[in-house]
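After this line comes chain A, so read on.
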Amino acid sequence: MAKIAYYPGCALNERSSHLDRSARDATVKLGFELDELDTWTCCGAVPPVSEERVMNLVAPSRILKDVRDSGRDILITICDFCYNTLKRTNFSIKSDEIIRKRVNAFLADDTPERDYLEKDDSPWEDYAGEVKVIHLMEYLRDELGYDKITESLKRSLKGLKIAPYYGCVMLRPQNEIQLDDPENPAIIEDFITALDAQPVKYPYRTECCGSYLSVSSPDASTRLCYRILTSARNNGADAIVVSCPLCFYNLDSRQKAISEAYPDFTPLPIFYFTQLLSVALGVEFGRQGFEKHYVDVTPVLDKIASSTGKGDSE
Partner candidate 1 sequence: MKRIGVFVCHCGINIAETVDVKRVAEEAKEMEGVAYAQDYIYMCSEPGQTLVREKIVEEKLDAVIIAACSPTLHESTFRAAAEEAGLNPWQCEIANIREQCSWVHTDREKATNKAIHIVATIVQKTKLNESLEPIPVSITKKALVIGGGIAGIQAALDIADSGYKVILVEKESSIGGHMAQLSETFPTLDCSQCILTPKMVAAGKHPNIELMTYSEIEGIHGYVGNFKVLIRRKAAFVDWSICNGCGLCMEKCPAKVSSVFDRELAKHGAIYVPFPQAVPNKPVIEQDSCIYFKSGQCRLCEKVCEIGAIDFEQNDQFVEEEVGAIITATGFETLPVADLAEYGAGDVPDVIDGLAFERLLSASGPTVGEVKRPSDGMVPKEIVFVQCAGSRDPERYKPYCSKICCMYTTKHALLYKHRVHDGQPYIFYIDIRTGGKGYEEFYQNAEEEEGIIYLRGKVAKIFRDGDKTVVWGTDTLTGRNIEIAADLVVLATAVIPKDSTAELAQKLRIQTGPNGFLAEAHPKLRPVESINSGFFIAGAAQGPKDIPETVAQASGAACKVISLFSRDHLEQDPAIAWVDEDLCGGCRICISVCPYDAREYDEEQGIALVNEALCEGCGSCVAACACGATQQRNLSDSQIKSMVTASLGGE
Partner candidate 2 sequence: MFEPKIVCFLCKWCTSAGADLAGTSRLKYRPNGVNIRFMCSSRVDPEHILWAFHEGADGVLIGGCHPGDCHYEDGNYKTQARVSLLNRLLEDFGIDTSRLRLEWISAAEGAKFANVMNEFTEELRLKGPLKLAAREMAK
Partner candidate 3 sequence: MSEKTGLAPSKSPPIRLTRETVNAGFKKRVDALSGQHTDACYQCGNCSSGCPLAQEMDILPNRILRLAQLGQSDDIINSCSIWICASCFQCTVRCPKGIDIQAVMDALRQIAMDEGIDHFGPDQISPELAASVPQPGLVGVYRKLAT
């Protein structure tokens, strides 16, 4: 089975490890394996407020250089923040020679000589952006092909209305990310269609959920999430699918605060895209960590179960 270099990132490594598991399960069903890097550090998630911009590219660059040095040219992430950070780092290194030189100087400085001499006899080689950072969904669309997913479906999601939620950093800034049209994207819609479910159109799919303001200004985030969820619900969604652990957290966990603030609010289940994929490919519900969700996903699962036979063990 093909192995693709995989960077889980902090969130999926720890607090959202169930999402990591669903991704691994699903990809195996599709015939390839997510091969977690031997050693990796935090990518940094967001560019910090700092005068020293180059310094902050060092950590993600080291991750990328390690991938390249291990002889691989694709790195998959399934977290939008990791994707954004790694891809933009690559962009900076490729498009700006000064940044490239300075980053590599830091990397070289910071790496004990024996580390690379022991591993390999080849001399130091600057990292120049050789690795292609790719979102799992992008991999499914461009490398594997969405039709391959459709062919492999084991459960029917037919009739399920799923609202795609893009959030911010999966698409923006567009000139550096270039995954899809930031104003009118289709990648998640097409993913939903590939799962034989029905994508829901609604205007809030690219509006921010509040991101890290969930920590510093929770009320602001609550208001934003309320707008997104209500819009999706009003447009007929049974659930929302996301591709970022923070979006997942905000849209799911914030529903507690939303229900308190807005009495008329009806909760809406949230899925990580890997969960839906995994379920559709027949992996048992029990491996998805649905019990960690704040909003009960059972009504959606019931629909899936009733319209198809069983998965692996059900």
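Here is how the candidates were picked: all candidates are chains of the complex that A comes from, given by their letters.
Assorted remarks:
As a working rule, a residue touches a chain if its C-beta (ideal position, glycine included) is under 8 Å from a C-beta of that chain, and two chains touch if they have at least 3 such contacts; residues count from 1.
Nothing here was measured: the structure is a model prediction, and the numbers come from that model.
The candidate touching chain A in this complex, chosen from 1, 2 or 3, is 3.
Only residues 9-11, 14-16, 42, 44-51, 53, 79, 81, 167-169, 171-174, 182-183, 206-208, 210-218, 220, 223-224, 244-246, 248-249, 253 of chain A touch candidate 3 when the two sit together in their complex.
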